[in-house]
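See structure below.
For this view, one protein chain was removed and the others were kept in their places.
Our next item is subunit A:
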Amino acid sequence: IVDVHIIYAADVNQVAAESGVMDIGEPEKAKKRKKNKTKKVKQSGEVNGIDMQVSVREDNLEVHEVDTANVDEIASVDEDCSRGMKKWILEYRQKRPGLKVLQQNIDVFITAHEEQQEREKKEREAAAAEDGWTVVMHHKGRKKTTDAETGTAVGSVSLAAMQEKMAQKKPKEVGRNFYRHQKREAQMSELAMLQSKFEQDKKRIQQLRAQRKFKPY
């Protein structure tokens, strides 16, 4: 039982030593609370939980003790830059070269990307021209405010406004219940769905029955 406590205490000391200061800065009260907590844990020892609530088992510690003697160590913790903590910190630092550098990188990327796209476009046009088509393009004039592909306005029009507009437009189409056959089909499909839901319900009830889900207590 005592072991648990010692391990915990050791833990705290280690943290303090590592960080180069003696106090973690918790108020005295808090420390006491923590200690109390460990004590409670001690009481709760003994049991290797029935169901999932488990507490400490003392013999574990002994097992551990015995094992440690001839167990492999992870090698070169503070030298190896290719794995583990050292790598992560290096990676973190490398990814943050400063705003200026990052900005430059992006500029370079975007220029390259644009060039490539331009090139691809040209190639496409060239290919189209080879097929005997002439690509007519309108380049001058005011800035584009419409999407080249869909012809919808972009930029200042917000998506929400667009959707709202679209939603308002909809009712103009022929109503879904306009033709008799539409009505009938809709009804049939709805019934089919209901029936499938009904079948599903039945299956579910069977399954629940199997799980004794109808037993109230």
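Here is the rule we go by: a contact is a pair of C-beta atoms (placed from the backbone, for glycine too) under 8 Å apart; a residue touches a chain by one contact, two chains touch by 3 or more; residues count from 1.
The criterion applied here is as follows: contacts and distances are computed from a predicted model.
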Name under which UniProt lists the unshown chain, selected from "Nucleolar protein 6", "Mitotic checkpoint protein BUB3", "tRNA (adenine(58)-N(1))-methyltransferase catalytic subunit TRM61" or "SAGA-associated factor 11": "Nucleolar protein 6"
Hidden partner chain, residues of subunit A it touches: 4, 7-8, 11, 14-15, 18-21, 23-27, 29-30, 33, 37, 40-41, 43-49, 51-57, 60-61, 63-64, 67-68, 71-78, 80, 83-86, 88-89, 91-92, 95-96, 99, 102-103, 105-107, 109-110, 113-114, 117, 143-145, 147, 149-150, 154-159, 187-188, 190-198, 200-202, 204-205, 208-209, 212-217
